[in-house]
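Only a single protein chain was left out; the remaining protein chains are all shown in position.
Per-chain residue numbering starts at 1, and chain names A, B and C are given in the order in which the chains are listed.
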Amino acid sequence: MISHLIILIPLAGSVLAALWPDNRTRPWFLPAVGLLHAALCFRLLAAPPAVSPEAWMGFDPLAAAVLPVVSLLFLVCGVYAVPYLKIRQERPNRVFVAALLAVLGLLSAGHQARHLGILWIATEAVTLAAVPLLHFNNTPRAFEATWKYLLVGGTGIALSLLGSFCLGYSSLHGGGEGDLTFVALTAQGAGLSRPWVLAAWVLLLVGYGTKMGLAPMHTWKPDAYGEASGIVGAILAGGVTSVAFSAILRIRAVVDSSGESRVADHTLLAIGLFSMAAAALFLLGTRDYKRMLAYSSIEHMGILSLGAGLGPLGVWAALFHVWSNSLTKGALFLSAGNIRRAAGSPSLDDVRGMAAVVPRSSAIFVAGMFAVTACPPFGPFFSEMKILGAAIKTNHGLAAAGFLVCLLFAFFGLTRVVFAVVDGRPRPAAKVGEKRFRETLALVAPPLLLLFLSLWLGLFTPALLQGTWTAAVAQLFPKP
Amino acid sequence: MSGALLFAAVCLLAAMCAAARSARVSFAFTMAGTLAGLLAALAVLFGPDDWEWTSAFALGGEPAHLRLDGVSALFLALVCVIGGAGAAYARGYWPDSAYPASAARGRVWWNALVLCMGLVLTVSNGLLFLMAWEAFALCGFFLITLDNRRPEVRKAGWLYLAASHAGTLALFAFFALLAAHTGTWDLGPTRDVPPHLFWLALFGFGMKAGFFPCHIWLPSAHASAPSHVSAIMSGVAIKMGVYGIARFGGWLPVPASAGYAVVGLGAASAVLGIAFAMAQNDIKRLLAYCSVENIGVILIGLGAALLARAHGNAAWGKLALAGALLHVWNHGLFKSLLFFGAGSVLHATGTREMSRMGGLWRSMPWTAGFFALGAVAVSGLPPLNGFVGEWLIYLGLFDAATTRAGFAWAALPAAILLAMAGALALASFLKAGGTIFLGAPRTKAAAHARECAPGMLAPMGALAAACAVIGIAPALVLPAISRAAGSWNPGWSVTGAPFSILGPAQFVLAALAAAAGFLLWKKSRSNGLRRDLTWDCGYREPTPRMQYTGGSFAGIVAGWFRWFFWPERRFRRPRGPFPSASLRLERVPETVLERLVEPAGALITRLSDAALGLQHGRLQAYILYLVAGLATLGVFVFLEGKP
Amino acid sequence: MMIVRLVLWVALAPLLPGLINKVKAWVAGRQGPPVLQLYYDLIRLWQKGVVLSTLASPAFVAAPAVAWVAIAGAAFLVPLGPAGAGLSFHGDVLLMIYLLALARFCTAWAALETGSAFEGMGAVREVSYAVLAEAAMFAAMLSLAVQTGSVSLAAMLSPVPGAGTALLAAGLFIVLLAENCRVPFDDPNTHLELTMIHEAMALDHSGPPLAVILHGASMKLLLFAVLLTAAVLPLGSLPPIAAAASLAGGVLLVTLCAGLAESFLARFSFRRVPLLLTMAFLLCLFSLLVAWKGGAA
Partner (left out) sequence: MITALNLLIGLAMGLNLLALGSSRLPSLIRTVSTQGIALGLMPLILEGSDLDWRILLVATATVAGKGFVIPGLLKRAMRAANIEREIQPFIGLVPSLLLGAGGTIAAVALAGALPLLPEHAGSLLVPGALASVLTGFILLIGRSKAISQVCGYLILENGIYLFGLLLIKATPLLVEAGVLLDLTVGVFVLGIIIDRIQRAFDSLDTRKLTALHE
């Protein structure tokens, strides 16, 4: 019941927000619904409901392992959104707020989808619902970003539908009755027709990989993240990508059951390392600190897919990394948003010395950068050490080496950009920005909170979460 | 014991909190903290048993397991001494009045650095070690870039950060492998891990220790940091790398070739490091390169010890080890002293270029005296501490040679190269001391220099005294050293024998030298002293420009090492009957960095530019990438899927 | 006993330069200065006043004294055949070498005090060539140590006749010439400052300090001569009288050779000095290898 509420409440909130007359008070919907949603989510996390195997939707362990962090992230972003939208009075936020809430609802649906079709529908809907968010700034650049997001993302989503068809047909061909719940597909296991399964795996990996932003399907990401506001970036990077990732995990389990685990793992490793390497190369050259965040997100998607390819240990670590990455990325996006507001430009060519202009945001930005590059004691360090450990325990020495090398070059790139933004003498232009933008507590506290959450997650990983991740792994790797 | 360490940690934290409000209070806390830490370390060093503590709570899923044994206590003592001295020096050198923007920040990071180094030394759990290690590295970074408005400081800081992170990632791999083999993150003596792990540790810690060729970050970082920071970075921080190598070389099984490798690296660092130092004109770069040499000296001893232990705990091994450990202390002391001296000179003249100084002994006699003492010590000359440590290492090497055991051959080249390094060090510091403090001032700034504040002289005096005491009474520290050696390899505690004669001999020598100097001075006075111009072969008007410069001082040696330096030279000879201005410039680059690493970096940059070229914004191409990815994956799966 | 030994060192040292000059004069067919010339000079200098460069600090005067003490200390460590060393312990050889280095540091420091270009040159040459000399010295000492299995001079200086010892003797002799700034490395009685090493460093010294420097130099020469002799002749195995006699004879022989070398050789150009020193180093190295192999066999 609650598991449906967490879908319905945001959608209802979205409708209400769309009807709400007042532009000033409307933003409060975000924290309110976010709070409710988070409360319900953690309630479910604490007391997982029984999910009947043939149910099409349900708060199963995998959902429990990922959805709460999305909800948490949304809550903090909602809190941040109120002051943010206040300083953006010039833009009507009706569509923005409504779409943001719709995205939350649909994300909840996507995470709980236990049916191939439902999963696809939810993802598609999220894609569409995110469009107005990207278009919020309503500039030509924003439109261009939206257009690219739509076309590339749409192509990917189309391919994932084709992949779903293939998977469905493989079940039919294997004598299935066309029951497309993952449980049924997994149960059919070796019965699935091999060629169709492989075709489906490729198509679905590319399709959902596009949503996740794995190279070379990542091309929409820099533009979208570069133009979107901090909140949207955080939600996209922390929320939408996680749906796509859990989708890939569910599908991987099906492929696994059909006896193709080797193929699945190797493809995941390959594409993961490729994404990390590509992201590292981009990071070494980019001159735009918001696009930098996009590339860093690509890198972390690569890390996730690497982890997913490393068997149970790796998947456990990857789920851990979903949490640490979402929270840390959130902090980075929000603080970067503040800096962007204050500096008036996202480009290194005319931004520097922000430590003198927005000291707090800059400090959070630097700390978040160290966190996201796996510097202890933040969350990502622990999750990435777990992934490294998994790679070593499963004798993927080369993968581990590649992983570390990519991390190193990514670190070079990130530090290069971040310190160029933070250090040095501020430009006079930035001083103007200082007058226009004041970093109030309300704008600084949320990213700081996220940073502390990431810290806390690393140092004191709650047993509850660890248990949930273990359960999720058990769900994805059923013992025969 | 636990109380003292807890007190130290609390005091340092308090100092960090108080840093912004009151410099004096923060300083008081720092002093208290470092003192408590020092006492704790000494208690372990001079006491029989180690200190160990395991927390009830867990950090990152691991219980905090702290341990203070001989080896770590030895390093901890150094950390505390320099931590305190540097904080004292900084009060005069980097005051709020002169650096309102960064002075308080500097105090915060300073205390954080000391605290983190203490943690690195005590933590005995892989995961937590990595945490402490990274935190320590970052503190170092923020201290180096205190004055981050200057571009060269940012550049140096970034280079340090990059190099340090490269090492840290190697350590990630090292500790992960270690944990995978032992099944626990807890650290301690263990035998059931593959020896080749040692190479990872050697690289990871070596990046911090800065032996050749992992030293690329060291000269620029130590030169552009504030001098008290250079002192702790050069005197102590790089020792953390040595600690790592020593620690895990002692705890884990090492490959048979490890000893040779470490000795080789040490010898190379010793000779090349000091050769580069000789060729520098920037006093702080000179000192930084000299640190490379001293790390080399320590590694020679350490490598010999590894070699000896690998071949049935040969007795000479413990002498080499003791020498290495003692040199850790010595180098920490006199290198910090020298950096403080260089800082005072920089403070007084506003330049690091030795060719713009000269004759400073007149205006800053105390600094000159302390610097000279440091120079004697760093050149490894009796009767100061530098000699004692190197003497032990030599003794180990010579004893190894006398055994004529087949594996001990490494001792012969090591001893000879060490000797050459010693002679080169003597030359370099004669150059430094002579060009800075002796002769006539070469610039106005040098002529009008002022002696630095007593607040800055006091720490120098303390360190100088420490150098002298260890030199003339080595027996005092021997128990500590032998305790450390004993906990590195049980049964290697050194008995009092080696110093029973050397110590008194040094003492007598020092006394006689002082007496003789005094007497000769008296005698000359009584015979009648007359001041006159320097006899410059008949010149009546010798100008400061006629003096021998540092550059020409290094000429002969630089010529010998030209094959390695690849110096950049610009040379315009005077030509014709009325020659135009001629010039002769020679600059010795950081060869490994500028000739090897930077070209590689440029290659990677070009690669990344090419990659960015793909992100050109044309949607059609983006979809093409997607299709290409699809096709590639298809082929990949098809090939993989073949049964 | 110790006093006697010191007096012996101090008293006999200035004899050697006189002898060398005598030999040179004899070869040139001149009468030459008396053998005791240096004694007279020292006494005279000791009573003279001092002219101090305006740039020099008190260290300018004190350094020569420290250098002298260091050399004396080094000499104190060298065993005189059966009489043994004044002070002998495990590793004293290292102390001896480093005391000589300390002496070098002090003289060079004093030279730099004046800021004179010529003394700068002298100091640079001194410390730079010392790098190679040091290497040769260490190779020599190592080969002795390997040969005798000991690291204490008293025990080390009991050579076994053989190719190794010959090589060692040749090497040490070159080192002796270099360390004491004799021809072909340096010319003690030229007056071209540009061509000098040791003398150039003493250019500005006068009166008692100069006396101390000169005496120190002579003591260093004697030290090396004794060392060379003891490294070649098995003094330990001879009866005391014969040992003392052969030691004295050896020292005289070395002095003679030095004198002859000065008479028949011209000063090398500075470009060739490193080559000669490298040769000395190689000689010592070969003797070391011989000793090492000899042991392995």
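Details
FYI, contacts are C-beta pairs under 8 Å (C-beta built on N, C-alpha and C of every residue); 3 or more make two chains touch, one makes a residue touch a chain.
Source: prediction; values computed, not measured.
Only one of A:L151, A:A187, A:V405 or A:A471 touches the chain withheld from this view, namely A:L151.
Between the chain not shown and the residues A:G285, A:G337, A:P426 or A:P447, the one that touches is A:G285. When the omitted chain is restored, the residue from B:T122, B:S379, B:T534 or B:Q615 that touches it is B:Q615.
Shown as candidates are A:F29, A:F74 or A:Y169; the residue that touches the absent chain is A:Y169.
Not every partner is drawn; the one left out touches chain A at residues 116-117, 120-121, 124-125, 127-128, 131, 138, 140-141, 143-148, 150-151, 154-155, 157-158, 161-162, 164-165, 168-169, 172-173, 177-178, 180, 193, 195-196, 199, 222-223, 226-227, 282, 285-288, 291. Chain B meets the missing chain through residues 612-613, 615-621, 623-624, 627.
Simple rule for what comes next: only the chains that are shown with their structure count from here on.
Chain A and chain B have CA centres that are 44 Å apart. Mean C-alpha positions place chain B and chain C at a centre distance of 35 Å.
Not a single residue position of chain A touches two or more of the other chains. Per the touch definition, chain B reaches chain C in the complex via residues 358-359, 361-362, 365, 368, 372, 376, 379-382, 387, 391, 394-395, 398-399, 401-402, 404, 406, 409, 412, 415-416, 419-420, 422-424, 426-427, 430, 433-434, 438-440, 497-498, 500-502, 505, 509, 512-513, 516-521, 523-524, 527-537, 542, 544, 546-548, 552-553, 555-557, 560.
Those residues of chain A lying in contact with chain B across their complex are 147-148, 151-152, 155-156, 159, 194, 198, 201-203, 205-206, 209-210, 215-217, 219-220, 222-223, 260, 262-263, 266-267, 270-271, 278, 281-282, 284-286, 370, 373, 375-377, 381-382, 385, 388-389, 392-393, 400-401, 404, 407-409, 411-413, 415-416, 419, 423-425, 458-461.
On the side of chain B, the complex with chain A involves touching residues 58-61, 127, 130-131, 134-135, 138, 145, 148-149, 151, 154, 157-158, 161-162, 165-166, 169-170, 172-173, 176-177, 179-180, 604-605, 607-609, 611-612, 615, 617, 619, 622-623, 625-626, 628-630, 633-634, 636-638, 640-641.
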